[in-house]
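For this depiction, one protein chain was excluded, whereas all remaining protein chains were kept in their positions.
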């Protein structure tokens, strides 16, 4: 069987599609990085919202094209809201992404992450420590972000080699990339292709930002500038996507 | 009857008064943009606070000169706190501003916004989609911010033509402008004059910031710099305030 692997050309095409569609991305996002994530989603060309109250979550998810579930600063109310949001997204056939932040700190959070994975997100994205505990995600796209980003959907494996070490010194770059992946999921049914494009886009923007930043503070700011200005053509040229045969 | 319309000279005078008075602005602010709004209130020369707990709201509103009610990231507890805060502000004759964020996403939030308007804020400020649903606010100053800011108090109408397109790409510029309007309400009983001055100040600062920013990230940072450095003289010269006869 011949398999299709995502390419730099495909990434460029999807970036253009996100900018044309301007999808709505609802985020159940930890309180630490709400603004940074919202800014990242906005500059990529999408429209973020962040409400997490039980009595409004249905309205917000219904209006959204995709859902981001981030487990940072989790509490009991947010768990209930997440469960409702996931149910609404699943019922409507909308994609959603799970970001199991700090599941390596708390057994109850890890257990909750696992129950959510059983409800079949399009993507699970975490860092090395988190994904080690999450384990294999079967045919659900699993992503371990780091110096290089490793993606696998159980059949195909891809490595995205873009990025910059300062990303690890700015709180929320991983959470922001989750929001950007969500935006790309709305224009491409193949989650591997969507996430590869999103991570190449954020990685290339990070490389460009590092060129005129003085340290992690100005890098975080410049990253929003370069993500906003990123052209499909620049993404096509700079994306480094490896297929792991 | 001759009516007084706000002018650039008036805006400059009010900026100076805010800086002399250093008013306390209590904000019931969505969790996404609390720091950005607090920074904006600080650099204009006022003192922000953000607590929203039921058992402390009375203390904080009592110590404040003005109240900002922002409906972003609303939940049940925050609704109760808002109602108490508004009651305290009204009883003390303190001005308050309502920012019905995302009332176009949620019917219950829109209904709540309407009950609050019945309690007579000094100002209601929203974007085009929000204000379209809010509808006419009678003799309460209604403001639709956007590429140009439209203000009307039922008798007079004003357009402020300052600003920059990058404001729409930075999450929270509208919420921040609500906090700045609040600060100006403490030095001028004519809400139209106060809000016109505040929006001219943020708009001129945005224009100045765009001159040395590279994109929306650095624009958001530069905006705080220019808002901090804005002089009454620069505001007087650059303010573009139209009276809609």
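Read from first to last, the chains carry the letters A and B; within each, the first residue is number 1.
In this text, a contact is a pair of C-beta atoms (placed from the backbone, for glycine too) under 8 Å apart; a residue touches a chain by one contact, two chains touch by 3 or more.
Just so we're clear, the structure is a prediction, and the values are computed from it rather than from any experiment.
Per the touch definition above, the residue from B:39, B:65 or B:99 contacting the chain not shown is B:39.
In the full complex, subunit A makes contact with the omitted chain through residues 30-33, 35-36, 72-76, 102, 105-109, 169-172, 213-218, 220-221.
Counting the whole complex, the residues of subunit B in touch with the unshown chain are 31, 34-35, 38-39, 42-43, 48-56, 59-60, 63, 77, 212, 220-226, 228-229.
Everything that follows uses one rule, which is that only the chains that are shown with their structure count from here on.
Work out the mean CA point of subunit A and of subunit B, and you get 33 Å between them.
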